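This structure is in structure tokens; I'll ask about it shortly.
On to chain A.
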Amino acid sequence: MSQNVLKIEHVTMQFGGVVAVHDLSMEINEGEIVALIGPNGAGKTTAFNCVTSVYEPTNGRISFLGKTIAQNSPNKKMRKIYGGTMPDAFTDHQVRLSPDQVTKLGIARTFQNIRLFGGMTVLENVMTAMHLRRKSNVFTATLHLNMAEEKAMKKKALDLLETVGLLDLQDEMATSLPYGKQRLLEIARALATDPKLLLLDEPAAGMNPQETDELSAFIKRIKDQFGLTIFVIEHHMNLVMEISDRIYVVDFGKLIAEGTPAEIQENPAVIAAYLGGEDE
Partner candidate 1 sequence: MKTKKKINTSMLWAALVIALVYVGVFIAEQTLPATSMLFTVLKKGATYALVAVSMNLLNGFTGLFSLGQAGFMLIGAYAYAIFTIPVADRVNVYQYYNGGLIQFAMPVVPALIVAGLVAAAFAFLIGLPVLRLKSDYLAIATLGFAEIIRAIFQWNKLGALTNGSNILREFPTFNDFNIRNAEGEVTVYLSTLVPFVIAGVCIALIVMLINSTFGRSLRAIKDDEVAAEAMGINLFHHKQLSFCISSFFAGIGGAMLAMYQSTIQAKAFTSAMTYEILLIVVIGGIGSVTGSCISSFLFVACSEWWLRFLDQKQMIGDFEVPLLRNGFRLVVFSIIIMIVVLFFRQGIMGTKELPDLFKRKKKARQEVKA
Partner candidate 2 sequence: MKKFLAVLMVLCLMAPAFALADDMPVVKIGVFEPASGDSGAGGKQEMLGMQYANKVAPTVVIGDTEYKVELVYADNGSATDKAPSAAAELVNQKVSVVLGSYGSGVSIAGSPIFADAGIPAIGVTCTNPQVTLGNTHYFRICFLDPFQGTVLANYAYKEMGAQVAYCLAELGNDYDVGLAHYFQQAFEGLGGMVISETFPTGTSDFTSYINNATGYGAGVFFAPCSIAYSTLIIDQAADLGVNFALMGGDTWDSNKVLEAAANSNLNILVSTFYQEGGNAEFDAGIKAWLNEDAEAMTNNGGNDVIAAVSAMGYDAYFVALEALKAAGSTDSKAVNEALWNVTFDGVSGAIAFDAETGDAIRDTAYIKKVNTATGAWDFVAVQGVN
């Protein structure tokens, strides 16, 4: 059994009275590609946001490579309207890393609704994501005493752009790219943070079948090339079935199934959740 990379234990995320994620537990092991699927509004992106610490879970614990990213239990006020399973194990102390700390630990993500830096070029977008691994400080950087580092950054960024096939577009404004290329750029930008775990939020959304096919090959390729573990949310079942080692299925915030692609395809609960449809 390979090493456990991400561990989500009994995570509940509640907004006011709405329970978006209900007592979710899952594990992702090193080198795996794991998919999280479920109908729209099932709480998939919310789960991602908990992992990357954009949201603080109402209850539960998330740990990455043995280090706790977030740990919480409902406070007094929340307890009254709390709709998840009652907390027990995580009341000792609260932990919440900020999103940038999580990224520094080695979790990178893309966004469902593309969030590129619109005012920057393709190259700058990628280079910005290397800022967190810098050695220079604000004085050396301002006085341009870190030319070696800048050069190395640029080289690495160009390499990454080559990997995703955007090298010739490096000086274009990021938002002027076509949709599919913007998604690739988001992946390149995420890779620039040197992640161990890559979270892809609907990477194939808006792509045509041919692009989708290319994408699955691409995901496998970067997994091997960069030694990644990948956690993906996706609606394109073809893609999911092709790349995933394991799949988790959520509906109305609750985990309803877990297993290999073959097992999930047979699972009656999953079929019911998707109203019998395999492809949305």
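Candidate selection criterion: all candidates are chains of the complex that A comes from, given by their letters.
Throughout what follows, a residue touches a chain if its C-beta (ideal position, glycine included) is under 8 Å from a C-beta of that chain, and two chains touch if they have at least 3 such contacts; residues count from 1.
Computed from a predicted structure; not experimentally measured.
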{"item": "Options 1 or 2: the chain contacting chain A in this complex", "value": "1"}
{"item": "Residues on chain A engaged by candidate 1 in the complex (per definition of touch)", "value": "52, 54, 98-101, 103-104, 108-109, 111, 115-120, 124, 127-134, 136, 138, 141-144, 146, 149-150, 153, 171-173, 175-176, 189-190, 192-193"}
